[in-house]
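One structure, as C-alpha coordinates, below. Some questions next.
A single protein chain has been removed from this complex, and every other one stays in its place.
Up next is chain A:
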Amino acid sequence: MLDKLYKAFIDATYNVFNLMLNISEISDHPLDEFSCDNGIDIVVEIVGELQGKVIYKFPVDTSLNIVNIMSGMEFDEVDVFVISAVSEIANIISGNVITALSDNELRYDILPPVQGTSDDDKEYEIKTGGCIITPIGEVCLDLRLNRA
(Lines give C-alpha, C1' and ligand atoms only; values in the text may rest on other atoms or scores of the structure.)
Protein backbone atom coordinates (compact mmCIF):
# COMPACT_ATOMS: atom_id res chain seq x y z
CA MET A 1 0.00 0.00 0.00
CA LEU A 2 2.73 2.42 1.06
CA ASP A 3 4.87 1.63 -1.97
CA LYS A 4 1.90 1.93 -4.30
CA LEU A 5 0.93 5.33 -2.92
CA TYR A 6 4.48 6.64 -2.96
CA LYS A 7 4.96 5.48 -6.56
CA ALA A 8 1.64 7.04 -7.60
CA PHE A 9 2.75 10.44 -6.28
CA ILE A 10 6.16 10.17 -7.94
CA ASP A 11 4.58 9.14 -11.27
CA ALA A 12 2.00 11.93 -11.08
CA THR A 13 4.71 14.52 -10.34
CA TYR A 14 6.77 13.20 -13.24
CA ASN A 15 3.78 13.47 -15.61
CA VAL A 16 2.90 16.98 -14.49
CA PHE A 17 6.47 18.24 -14.87
CA ASN A 18 6.74 16.53 -18.22
CA LEU A 19 3.47 17.76 -19.72
CA MET A 20 3.22 21.20 -18.15
CA LEU A 21 6.88 22.22 -17.98
CA ASN A 22 8.43 19.95 -20.62
CA ILE A 23 10.85 18.55 -18.05
CA SER A 24 11.58 14.85 -18.26
CA GLU A 25 14.84 14.46 -16.35
CA ILE A 26 13.40 13.59 -12.97
CA SER A 27 14.68 11.36 -10.21
CA ASP A 28 13.56 10.79 -6.64
CA HIS A 29 14.83 9.60 -3.34
CA PRO A 30 12.83 8.69 -0.24
CA LEU A 31 13.17 10.93 2.77
CA ASP A 32 13.20 9.60 6.33
CA GLU A 33 12.98 13.08 7.68
CA PHE A 34 11.07 15.89 6.08
CA SER A 35 13.64 18.62 6.10
CA CYS A 36 13.54 20.69 2.94
CA ASP A 37 14.71 24.26 3.45
CA ASN A 38 12.52 27.34 3.31
CA GLY A 39 9.85 27.33 0.68
CA ILE A 40 6.12 27.14 0.12
CA ASP A 41 4.28 24.40 2.01
CA ILE A 42 1.07 23.34 0.32
CA VAL A 43 -1.20 20.98 2.22
CA VAL A 44 -3.73 18.83 0.38
CA GLU A 45 -6.07 17.08 2.79
CA ILE A 46 -7.26 13.55 1.98
CA VAL A 47 -10.72 12.49 3.14
CA GLY A 48 -12.68 9.25 2.95
CA GLU A 49 -11.55 5.73 3.76
CA LEU A 50 -8.02 7.12 3.90
CA GLN A 51 -7.64 10.26 5.99
CA GLY A 52 -4.68 12.53 6.32
CA LYS A 53 -2.72 14.84 4.14
CA VAL A 54 0.00 15.23 1.62
CA ILE A 55 2.32 18.16 2.17
CA TYR A 56 4.18 19.52 -0.82
CA LYS A 57 7.26 21.59 -0.12
CA PHE A 58 8.25 23.76 -3.05
CA PRO A 59 11.56 25.55 -2.35
CA VAL A 60 11.59 29.21 -3.40
CA ASP A 61 13.82 28.67 -6.46
CA THR A 62 11.75 25.73 -7.68
CA SER A 63 8.53 27.74 -7.27
CA LEU A 64 9.88 30.72 -9.20
CA ASN A 65 11.31 28.48 -11.94
CA ILE A 66 7.96 26.70 -12.36
CA VAL A 67 6.04 29.96 -12.73
CA ASN A 68 8.69 31.49 -15.00
CA ILE A 69 8.50 28.50 -17.36
CA MET A 70 4.71 28.39 -17.43
CA SER A 71 4.20 32.12 -17.92
CA GLY A 72 7.26 33.00 -20.00
CA MET A 73 7.59 35.97 -17.63
CA GLU A 74 10.17 36.84 -14.97
CA PHE A 75 9.11 36.25 -11.37
CA ASP A 76 11.83 37.02 -8.83
CA GLU A 77 9.95 36.74 -5.56
CA VAL A 78 7.26 34.60 -4.02
CA ASP A 79 3.93 36.37 -3.77
CA VAL A 80 0.24 35.44 -3.77
CA PHE A 81 0.32 34.75 -7.55
CA VAL A 82 3.24 32.30 -7.24
CA ILE A 83 1.70 30.58 -4.19
CA SER A 84 -1.59 30.18 -6.05
CA ALA A 85 0.14 28.77 -9.15
CA VAL A 86 2.14 26.15 -7.21
CA SER A 87 -0.92 25.32 -5.06
CA GLU A 88 -2.76 24.45 -8.25
CA ILE A 89 0.18 22.26 -9.35
CA ALA A 90 -0.08 20.40 -6.02
CA ASN A 91 -3.83 20.07 -6.58
CA ILE A 92 -3.27 18.68 -10.10
CA ILE A 93 -0.67 16.14 -8.91
CA SER A 94 -2.96 14.99 -6.07
CA GLY A 95 -5.97 14.78 -8.40
CA ASN A 96 -3.97 12.65 -10.83
CA VAL A 97 -3.00 10.29 -7.99
CA ILE A 98 -6.64 9.89 -6.97
CA THR A 99 -7.56 9.11 -10.59
CA ALA A 100 -4.65 6.68 -11.01
CA LEU A 101 -5.66 4.78 -7.87
CA SER A 102 -9.40 4.92 -8.53
CA ASP A 103 -9.63 1.15 -9.05
CA ASN A 104 -8.29 0.68 -5.53
CA GLU A 105 -10.65 -0.89 -2.97
CA LEU A 106 -10.43 2.23 -0.78
CA ARG A 107 -12.53 5.34 -1.54
CA TYR A 108 -11.02 8.74 -0.84
CA ASP A 109 -10.93 12.23 -2.24
CA ILE A 110 -8.95 15.44 -1.85
CA LEU A 111 -9.85 18.88 -0.54
CA PRO A 112 -8.66 22.12 -2.20
CA PRO A 113 -4.99 22.94 -1.47
CA VAL A 114 -4.12 25.39 1.28
CA GLN A 115 -0.85 26.99 2.19
CA GLY A 116 0.06 25.49 5.55
CA THR A 117 2.67 24.03 7.74
CA SER A 118 4.17 20.56 8.03
CA ASP A 119 3.95 20.77 11.85
CA ASP A 120 1.55 18.18 13.15
CA ASP A 121 1.43 16.24 16.45
CA LYS A 122 -1.02 13.59 15.20
CA GLU A 123 -0.02 9.94 14.91
CA TYR A 124 -0.22 8.40 11.43
CA GLU A 125 -0.33 4.75 10.44
CA ILE A 126 1.13 5.51 7.02
CA LYS A 127 3.97 8.00 6.91
CA THR A 128 6.42 8.40 4.10
CA GLY A 129 8.17 11.13 2.20
CA GLY A 130 10.31 11.76 -0.81
CA CYS A 131 12.20 14.39 -2.69
CA ILE A 132 11.83 14.74 -6.43
CA ILE A 133 14.86 16.17 -8.16
CA THR A 134 14.45 18.08 -11.42
CA PRO A 135 16.72 20.41 -13.42
CA ILE A 136 14.72 23.37 -12.05
CA GLY A 137 14.94 22.32 -8.42
CA GLU A 138 13.49 19.89 -5.93
CA VAL A 139 9.95 19.24 -4.78
CA CYS A 140 9.50 17.36 -1.51
CA LEU A 141 6.44 15.34 -0.56
CA ASP A 142 5.31 14.19 2.86
CA LEU A 143 2.46 11.68 3.03
CA ARG A 144 0.63 11.17 6.34
CA LEU A 145 -2.39 8.89 6.33
CA ASN A 146 -4.67 6.80 8.52
CA ARG A 147 -7.31 4.29 7.51
CA ALA A 148 -10.72 5.59 8.61
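The definition used in the following text is that contacts are C-beta pairs under 8 Å (C-beta built on N, C-alpha and C of every residue); 3 or more make two chains touch, one makes a residue touch a chain; residues count from 1.
By our rule, contacts and distances are computed from a predicted model.
Enquirer: Which of the following is the UniProt-recorded protein name of the chain this complex doesn't show: "Hemerythrin-like domain-containing protein", "Transketolase", "histidine kinase" or "Cell shape-determining protein MreC"?
Expert: Choosing among "Hemerythrin-like domain-containing protein", "Transketolase", "histidine kinase" or "Cell shape-determining protein MreC", the correct UniProt name is "Hemerythrin-like domain-containing protein".
Enquirer: Touch as defined at the start, partner being the missing chain; which of A:Val82, A:Val97 or A:Ile110 qualifies?
Expert: Considering all chains, including the one not shown, the answer is A:Val82.
Enquirer: With respect to the chain omitted from the figure, which of A:Ile10, A:Val67, A:Val97 or A:Ile110 is a touching residue?
Expert: For the chain that is not drawn, the touching residue is A:Val67.
Enquirer: Since one chain has been left out of the picture, which residues of chain A touch it in the full complex?
Expert: Its contact residues with the unshown chain are 15-16, 19-20, 22, 67, 70-73, 75, 79-89, 92.
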